[in-house]
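Left out: one protein chain. Kept in place: all the others.
Now for chain A:
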Amino acid sequence: MSRRRSLHLGIGLTLVLLLAAAVVVSYLWLPFAPDDTSGGRLSPPGDGHLLGTDKLGRDLFTQLLLGGRIAFATGIGAVAVGSLLGVSFGLLAGFATRWLDDAAAVALDILIAFPTLLLAMIIVAGAGASLGAAILAIGIGMAAIVARLTRVLVKQVLAREYITAARVAGISWPRIVASHILPNIAPTLMVNLALQAGLAVLAEASLSYLGLGTPPPNASWGRMLFEAQATALTAPVAALAPGIALVALVIGLNLTADGLRDLTDPTRRRARTATSPASSTSPATTPETAATPASEPAAATAASATAAATATASAAASAAERDISPRRAAGADGVAEPSDPTGRSER
């Protein structure tokens, strides 16, 4: 289990860091100016253009780097919004009792049942298409999922005896939250947030693909896919490059999430040094989530017929949805809610 985990972390971090390095480089140096159309339309790779040019004659590699900025901005921004809103609300809901608790749970369920992409589309439709609106929209969608997970985790931790022990020791609630509750829910939350970051990147690509994300002339991987699909058979690189970049980033984030579990938990830290770890307990999330975005470039190239535009969009959308649903189910069923939050029933 653990050796595979650290392999996941290694591969995942390598992918993410390589892409991040490329994005950092893009701020210092770009092979061509973003609006340089001197390369000729749809020229194949070569002549200084590493990946050729798009249909307006812009350098594809430059566009890819610029799209990476957007992808990272979305991932980081949406996770920031989602974790801030989600964790605060989840903490409050975790402490709520009786009807307030039920109300919070129902509210979160309704929010989560609402497809993230649809929610994002509504917000973007209202606020206008911009990167900020897309990040906010995706972040809010994420916040509901994070809040529900936080709420269940808080309830779980509250039921532990060490919380009663801390209260017995006269430690105030704010301190208990800071020194016992947050550290104990952080590992699970961080794993989930890393997965959510991948989903956010995918969601932004889907929005941009639909023309609801980052507006032109900014390059987003999702819009690059959209623009390339008409010419996917004659110039496949234009469709493959953003697709592969997207898949690499999402897989990288998913693998990182899986590997993170080990790093944050001291009981697992010990298990990692053990010689013969059992492999059967490794959760199925990684192969599952990693497999889903892999359908992306295939879908993108298949969409070369212009009529298939909406088909690809819905494929991307349903990919995002499918990706969320297993964890939703886990959030709902995986953890039994304690009826007795201090866990000190009579023995």
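Please note the rule applied: contacts are C-beta pairs under 8 Å (C-beta built on N, C-alpha and C of every residue); 3 or more make two chains touch, one makes a residue touch a chain; residues count from 1.
Heads up, the rule we're going with is that contacts and distances are computed from a predicted model.
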Among "Putative protease", "Glycosyl transferase family 2", "sulfate adenylyltransferase" or "ABC transporter ATP-binding protein", go ahead and choose the protein name stored in UniProt for the chain not displayed. "ABC transporter ATP-binding protein"
Considering the complete complex, of A:G10, A:P183 or A:P216, the missing chain is touched by A:P183
Interface with the undisplayed chain - residues on chain A: 97, 160-162, 164-172, 175, 179-180, 183-184, 265-267, 270, 340-347
